[in-house]
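Only one protein chain is missing from this complex, and each of the others stays in its spot.
Every chain is named by a letter (A, B and C) in the order it is written, and numbering of its residues begins at 1.
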Amino acid sequence: MIVPRREFLKMLGVATGTLGLGGCDRDWLVPDRLVELAQRGPGLESQVPTICGLCESGCGLTVRLVDGLPVGLKGNPHHPLNRGGLCPVGQAGLEVLYAPNRLRAPQRRGAGGELEPVSWEDALAEVGGLLGKMRSEGQGSRVALLTDEPGRLFHDLAARFAQAVGSPNISSTKSQGLLPFTLTQGIAQVPGFDLDKADLVMSFGLELFEDGPAPLHAISAMVGSRQTEERAAHIYAGTRLSAGSSRAEVYVPIEPGTHGALALGVAHVLVREGNYDRDFVAEHTFGFEDWIDDQGRERLGFRRLLLERYYPDRIARICGCDAATVVRVARRLGEAAAPLAVVGGEGSQGSNATWTGVAVHSLNALLGVFDRPGGVSLPPPIPLTPLADPETSSLEQAESIFAPGGSVGAFGVDAVEKLAERVIDGTYPIDLLIVVSSNPVYSSPAGQRLSQAMEQIQSVVVLTPFLDETSAHADLVLPTHVFLESWQGTTTPAAVAFSTLGLGKPVIEPLFDTRHPGDVLLELGRAAGGPAGAALPWVSYPDYLKERMEGLVISGEGSVVTGSFEESWVHFLEERGWRFLEHRSLENFWAALERESGWWNPVPARGDWARLFRTPSGRFEFFSQTLERHLRDVGGMTADVEMSEEEALERGIAAMGSQVDGDEVLLPHFEPPIASGAGELQLLPFRPITARGHLAAVSPMVAEMFGYPFLDGWQTWAEIGTDTAHDLDLADGDLVAVESDRGSIEAVVRVHPAAVPRTVHVPVGLGHVQPGGVADGIGSNPIEIVEPIRDNLSGVLSTTSSRVSLRLLRRRPHGGPAPMDGGH
Amino acid sequence: MTRWGMVIDLDRCTGCGSCMAACHQENNLAAVGPEESSRDRAFHWLRVLPEVSGSGAEVKVRYVPQPCVQCDDPPCVRVCPVHATYLGEEGIVAQIYSRCIGCRYCMAACPYNAKVFNWYEPEWPGDLKQGTNPDVSLRPKGVVEKCTFCHHRVVKAREEARAAGREIRDGDVTPACAESCPARAIEFGDLEDPTSRVSELTRSPRAFRLHADLGTRPKVYYLAERD
Amino acid sequence: MTSVNDKGVSAGGLEFEDQDLLRSIEDSGVGFRVVSTLLCLVILTAWVIFGRQILRGLGVTGLNQPVAWGFYIVNFVFFIGISHAGTLISAILRLSQAEWRRPITRMAEVITVVVLAIGAFHPVLDLGRPDRALNIFTAGRLQSPLLWDVSSISAYFMASTVYLYIPMIPDIALLRDRGVRPRWLYQFLAWGWQGTPRQQAVLERAVGILMVLVIPIAISVHTVISYIFAMTLQPGWHSTIFGPYFVVGAIFSGIAALMMVMIVLRRIFHLERYLKQVHFDYLSRLLLIMSLLWFYFTFSEYLTAFFGNEPSEMRVFYYKVTGPYAPFFWSMVVANFLIPAILLSFRRTRTIPGIFIASTSVVIGMWLERLNIVVPSLANPRLALPTGYYIPSLVEWVMFAGGIATFMLGFVIFARFFPLISVWEIQEGRKLSIAETTERLEGYLPDPVPSAATPPMTEGG
Partner (left out) sequence: MESQSEPRWILGLQIASVSMIWVFVLSISAWILHLLRLSRRLHDVPSASVGISIVAIPVFLLGAAVLTYVFVGLRRGREAPDESTLEPEEK
């Protein structure tokens, strides 16, 4: 073989492991021992499975270790969610682990307002002491807890912690968008959508392959684990064509916030053409035909409503698409063997999000896809060991700060906003706020308000691996592990049809003096002492996890994943008969879990309609009695005079401020979206796949490929359509100020041929304040400037209801066409 | 003798960018940072290339993951003055970082813009260097680099094959991009072996190659979308 | 004082009338020192900047992906082009026995040698790893056009240096005999010239061989340079016409540069007696012809690209004609064609200043042409990538300045030590040419009707 080849090998350095780490000029932050190991180690390799903790999906990872040091991540092919795939953010896991701005020790805000290092002992003693004191004084309700740590397991622990310190105030900052399902199915969870067997998925605003609870699951389920011929087609209705949606069979560009209208238009065509599942509608739905209520009043049925109000021409006017498309899409759906309608993304962020959700979900009902393969069903429950009630009964449970309450008429609240407002207006004093693995100041439209509120709260404790916007207002910052260093217990992300449980074990010991949030809560509980401690008996977080897992062993349901996804399936079936073979004891089970990092149960309980529809009628309610009752109650609360049901309902509807009247309010209908602000464009912030997880911005690679669909990085862009650009005389690459009534951010114009006119889309993910971070101060955060318009039904703040205008700051510094028309 | 090739099914690709990221991590590509990338110095061995066709309501945008297409008749090799880039015997166009003089003639000659240049010494903020892949050398400043079809994996696989007392064959190797693709849109294998999945796919009516008209005979094939 | 006194080349000759030609050598004023120090300063700066570039990396330039080549390559081609002025022209003139060449050839040859050295160094500036430049020798690969350049340029450099040196020997001897310091230098270089017939014969034969030799090399050099681009598949580069196109361009810019130099030096060293209107007249006609030729080549080059309408070609084409490079492209056309064509066509404008303006615009125009060839093709990839851009950094400008300064310094130093106009050729011209030319002329004329009365006077020249 010729000389150069040898050189080539040398360069590729199969034998030069040291080359990768040699010649490091910087002073090392990681323990010297590790550097030593990395440079002189024998080079023994191993592969360890764990769970990705960067976003709420909790995909399975396989970590490649050399001498016990992680040097590579890849998707775990055994894991039923991602099945070997791994998104860009997940790939950046190591950059998160080794990031330059990792917090290395607890920090307390000193008199001067500067953060000063403090020992864990002092920090915990301080907070624990405070907790103990408040609890003993019955001031437990002055403690509030915000956590976005993914997975039910941690949330249960946090809830138990709150309970133990006598606080009713615990919430996640993210809204799950449950309400549509509560109204129609009477359930308090997002049902599972069986993407694995669906053959046509119509998405209303949800970037299936980028956004949503588990995009990688969507990709692998709809495409990855199928033959090209069998891959699921999808139709996308929205205002922007993302990289993922560009693969859609049909793209229906519509006006912002009119997804619901389109859904109803489609429903109209289905019904008119008799292209819906008559049996299902007859047996399992309520309020389709006109009906007589117990007072003998004639009530409006969904069918009539559709046929009278939602004919394609009207829809075309509302949505700004053409009627033919509506019909075409409807027929395509009607013909499909296993169609699905899903909503999300911009579709569930409008001021009318709930109604959009209801309208879209009622499509699923018309198509009768419930409780069948490729349809909608509830994932089998995960039989975790229930937590024994602590003896905190002594404390009377005060009302939670997050309780909807009041005569607003909303079912729920926006946790962040509620907390901020009630603290600021003093109606609910909070002395101790604990924020775990969450950055609401950055991510919530009420972020600014929250930061004001934090200034008023006596002490704010933030658990985070990195300094960020929220910890900037903290009195005490407790550094937590990043996922590769910690035990994780994740549970099925929303909308997945089967149930999974991920056990992530640490692949490297903590680089710095950090701790797991779970352990911190346990220690705080202990430090608080008394019953609080007793209510949190576990020595450590893994200890807690283990106890919860016992339930799985006892139930014997599901199985530990093995081999590839397909193999797991086979294995699963084999195992049904003699299931105890595998996890006969907790120890074996735990060991198996550690080895494989995932448990799953792919068989939904079929035919259990009572569990699927927990509505008053026990059916899928087009006509939502749940809502009717709710509105009556609300109406009743508006005045303390005795009033008839109708009157109460009237008042309730008025309080909710619907723009339609009569029974239509209680049926799936279109509420025109509210948009506030002077600008001529509607601002629609979105989350590209590169912005998943609140740690993404610490990775130079992710930042560099942040705008990869435009061959762009390190900047926040404002995506507008070709004609919009033409109207505003803007060109790709121009620097503009995106100005709303609340403020202004800078962004670079990107012209996309398929973006809907008069909209501007700005990605979240950059614009962080992260001292020492690579992306610190790079780009901007659109959430800063959105008008906090509320969805009156769910109480959640909308992020897509602001009108903005673009002001040219600087022309593209150099000529040449844009990525999107490169070479054309 | 194996001849490595790749088939990328654009019908499966969802443009998620995983391949791009996986390539970065596997091959120790250092980020160049905001200033440099604003000067068009950011580089990827594999990029997701947007292609727009049609206009107005009929507009179609597709995303083409584009690594080095590993020509069988590589224009870059012909022009390299110092034999720093050459066509390996298994068909991989290789770059010898220790020999490259950085004249960038290969970049100028490559019709696919698949080659990138280290304008400065690559930087590893904080401890990021700790996370680099020991199988792939870090490049110095002033040299050209490119996609290697994860050659280090090929080398490993060959050693394993030899240990197993057989020749390396189709299926022994998966590059990082193919491995990480959640849509399984990227197939990698031996084009010599007529039974291999890749050569099967290259016979598909949907198969095409980038600028096949240039006679560079790329070994990266694409499958057009179906609809 | 000298052995060879009386008529002819004798140096000490009482009737030595070419004092002007030696003034720059024999009494170099303070001007020389000032100018050369200034130039040295510029060059020094350039070297410092270059050092910094080596330490920090090529990032200090304005280059990027996909525009991986910029000023350095542009200037490389440009300077090599200029270098065609000299040797080629003087060779052609000598070959065609154009008597008016005598005061011109020397300067032409000097330009060649100096500029060639500068041009040949530019690729080294462009290397990302200059420290490895020697890999070319250890691991060079002949199939790369860059290697063809290395060999042909070095060959050209050798040939033109020899071609500059040999005809200079008599002048060096002259200086030696006039006792100019540094004595040893002239003694060393004079190779014991005494002007004996045999030496003369040797000299002329040598020059004869060289001038035949130099022409093909000169042409090959620039053809090969064009191959650097033409051998790639890139739109706008991959063209068969590039070889001749570059050669024409080279000679074109060469003549222009030559005339600039002549006019400047004429001014500085008061050579009006030697460089007369007629010389410029002839040269500017040559320039005019080259300008037309250049236009013809450019036209056919772009017409074929345009008419073929191949997408990637068109992308480059429009980038130049209407796109970001339109200013450069059109000013190139103006500078290379319109201005010289207009100025040089009319006798009224074919004055020294007019010619100076024309040549300057041609030199600039040719530089622009190189820019138009190198950058746009790189900025417009075949794939649907965003169009690149290129804004040279200060570093590159400084290096450019450094190159020009080196060129000037080269001239200053040469002028300090050697005559810029070949003394002996002038004198030879005085002594012999007239007779020789008339003779040659009569040779062209039809023979007179043979009559017994008068015998034919010569057997043809």
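Structural remarks
The rule is simple: a contact is a pair of C-beta atoms (placed from the backbone, for glycine too) under 8 Å apart; a residue touches a chain by one contact, two chains touch by 3 or more.
The structure presented is a predicted model; accordingly, all values stated were derived computationally and were not measured.
Listed residues C:Q143, C:T304 or C:T438: the one in touch with the omitted chain is C:Q143.
When the missing chain is restored to the complex, the residue among C:I54, C:L213, C:I241 or C:I404 that touches it is C:L213. When the full complex is taken into account, the listed residue touching the unshown chain is C:D177, out of C:E109, C:D177, C:E313 or C:E425.
One of C:Q200, C:S239, C:T360 or C:T437 touches the chain omitted from the figure, and that residue is C:Q200. Summarising the interface, chain C meets the missing chain with residues 1-4, 6-9, 137, 139-144, 147-148, 151-152, 154-155, 158-159, 162, 166, 169, 176-177, 184, 187-188, 190-203, 205-206, 209-210, 213, 217, 220, 224, 431-432, 435.
We adopt the following convention: only the chains that are shown with their structure count from here on.
When chain centres are taken as C-alpha averages, the shortest distance to the whole-protein C-alpha average belongs to B.
Highest inter-chain contact count (C-beta pairs) belongs to A-B. Centre-to-centre separation of chain B and chain C, using mean CA positions: 45 Å. Centre-to-centre separation of chain A and chain C, using mean CA positions: 70 Å. Within chain C, the positions touching two or more other chains are listed as 381-385, 388-389. Looking at chain B, one finds that residues 49-50, 52, 83, 99 touch two or more other chains. The residues of chain B lying in touch with chain A in their complex are 9, 11-18, 20-22, 24-26, 28-34, 37-38, 42, 44, 47-50, 52-53, 55, 57, 59-63, 83, 86, 88-89, 94, 96-99, 124-138, 148, 151-152, 155-156, 159, 176, 179-185, 223, 225-227. For chain B in complex with chain C, the touching residues are 36, 39-41, 43, 49-52, 66, 75, 78-84, 99-105, 107-109, 111-113, 116-121, 140-144, 210-211, 214, 216.
Those residues of chain C that touch chain B in the shared complex are 56-59, 63-69, 123, 126-130, 132-133, 135-136, 139-141, 143-147, 150, 228, 231-234, 378, 381-385, 388-389.
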